[in-house]
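Take a look at the structure set out below.
A single protein chain has been omitted from the complex, and every remaining protein chain is retained in its original position.
Let's look at chain A:
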Amino acid sequence: MMLRQVAKKALGLTARQSTPWSVGISRSYHENVIDHYDNPRNVGSFDKNDPTVGTGLVGAPACGDVMKLQIKVDEKTGQIVDARFKTFGCGSAIASSSVATEWVKGKAMEDVLTIKNTEIAKHLSLPPVKLHCSMLAEDAIKAAVKDYKDKRVKTNGAAAAGETTQA
């Protein structure tokens, strides 16, 4: 390897070093992160008031990260059929929430509660300084599921109250 480099130098074949452009600290993005950023999956919104939709809104603009994750649940089977996200945050935050929407689709609600931020971080090779992005994604999933469950309780409660008044 060394010898080849020396040979290249001797023959004057070394390419001039490409100068990196200035971005805060030098940090390389994993290609998964860049892929999710360039081709984001599942960006968009469902109707908040739809009873089959659960919405999780986590984070704060002051911290620089806000994630909104929405799940569409099939009422009979309790399975998540579709998911959408919108994120205000850095590339890692966008990628984390995009991955989260991909992973929740087609799973049962109880299953997605077991998704851990470490799994998301590993999939995206997030550096330590970006781990909070994956934490936020995990929180967003949990918040969305909770919101859906709360909604179900409310509609069921209202239906029960309706029944009692009728009866």
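Simple rule for what comes next: contacts are C-beta pairs under 8 Å (C-beta built on N, C-alpha and C of every residue); 3 or more make two chains touch, one makes a residue touch a chain; residues count from 1.
Throughout what follows, contacts and distances are computed from a predicted model.
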Chain not present in the shown complex, as UniProt names it (candidates "Glutaredoxin-related protein 5, mitochondrial", "Proteasome subunit alpha type", "BHLH domain-containing protein" or "cysteine desulfurase"): "cysteine desulfurase"
Selected residue (touches chain absent from view) among A:I34, A:V81 or A:V153: A:I34
Missing-partner contacts on chain A, residue numbers: 3-4, 7-8, 10-11, 13, 15-16, 18, 20-31, 33-34, 37, 40, 43, 45, 57-68, 86-91, 93-94, 129, 132, 135-136, 139
